[in-house]
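A short worksheet on the structure shown next.
As you look at this complex, bear in mind that one protein chain is not there, while each of the others sits in place.
For chain A:
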Amino acid sequence: MTAAPTSRGRVVASGVGLDYDGSTALDDASIEVHAGEFFTLLGPSGSGKTTLLRIIAGLLDPQRGRVAIDDVDVTHTPTQKRDIGFVFQNYALFPHLTVAENVEFGLKIRKVRSDARAARVAEILELTALGGLGDRYPAQLSGGQQQRVALGRALAQRPRVLLLDEPLGALDRALREDLGAEIRRIQQEAQTTAIYVTHDQDEAFILSDRMGVMRDGRIQQIGTPEELYRAPNDLFVATFLGKTNLFPGEVVETTSAGTVVRIGDSLVTARPHATSDATSVYCSVRPEQLVVSDTVPTGHHKLISAVVTDSRFLGQRQTVRLAAEGIQCSADLDPYGPVPAVGERITLSVRIGESALVPRETA
């Protein structure tokens, strides 16, 4: 990430919570978003992402906790005074205003002089690649164009923080990838902090500097996409991000190289286990981490032996399904290398210190 030459837009939410008629929508969530950072809230639908985002925007009042922007407590500051930009999932473009008038809306409220306003609108239309569409009404635009207007409208008055609630949710797959990259480019150029809500992990991986995974109104884990993928703290994060194979085991000891866990009759050294008080764990091994061979390669530990039940060529990878003493697992192999035949008995192993351990009982 290119360091943004600005220190505006640091967002800290500490212990914010909200209940709807007794049921908890958001359970005392805390996040800290650095200035200029692209932060993503990722989680299944109903996990409280929108609620948290709307509390940061001031559109919902939290029942507990505080929100600060740039170290100023804004918990009781009305939305109008928070200096933010918000992109709604359904865009919420003003249907009675043209594209240019939509973008101009916030500038007019701030009483920006008309020549400066026109210049800023032109700049935004340029930035969002909407030049020439300024006189159109929202109903005359495609979904992708509407999305860019919503983004431009939110950015026009140079907000400290840009909040986006599933802004690509209404678009089809191909468009989502293009526009996702564009959102990140525009955010970087506009030098603003972004908090982005999505349930789509691909989007989160492509866009985020850091992200927080949410579940049932709680933030499960915060980190860079790589940290979360490689070292999930719990079963939910391990299974929610990408695919994984789970091997039940017992923690034996923790050494400098990592935590040693017993799986069946083999001992495997995994990443240092964060919540080491749990001894019953799952050893989480991603399909691409699983090594399928006759003997254990150097630098690897044996996990378990297995029988190949199915093998499919999927273009970029060869997916092999295996039955390992009652555990169904799958491994992604290099389709150009050797591939075991169905029915063959093989050994599964994993690189030392690379697999992750998560507590077996889910919180």
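List of remarks:
Just so it is clear, a residue touches a chain if its C-beta (ideal position, glycine included) is under 8 Å from a C-beta of that chain, and two chains touch if they have at least 3 such contacts; residues count from 1.
Following the convention adopted for this analysis, contacts and distances are computed from a predicted model.
Among the names given as "Cysteine desulfurase IscS", "ABC transporter permease subunit", "Urease accessory protein UreF" or "Phenolic acid decarboxylase", UniProt records the absent chain under the name "ABC transporter permease subunit". When the missing chain is restored to the complex, the residue among A:47, A:128 or A:157 that touches it is A:157.
Note that of A:43, A:85, A:180 or A:359, the residue touching the chain absent from this view is A:85.
Although one chain is hidden here, its contacts on chain A can still be listed: residues 20, 54, 57, 59-60, 78-86, 88, 90, 92, 94-96, 105-106, 109-110, 153-154, 157, 163.
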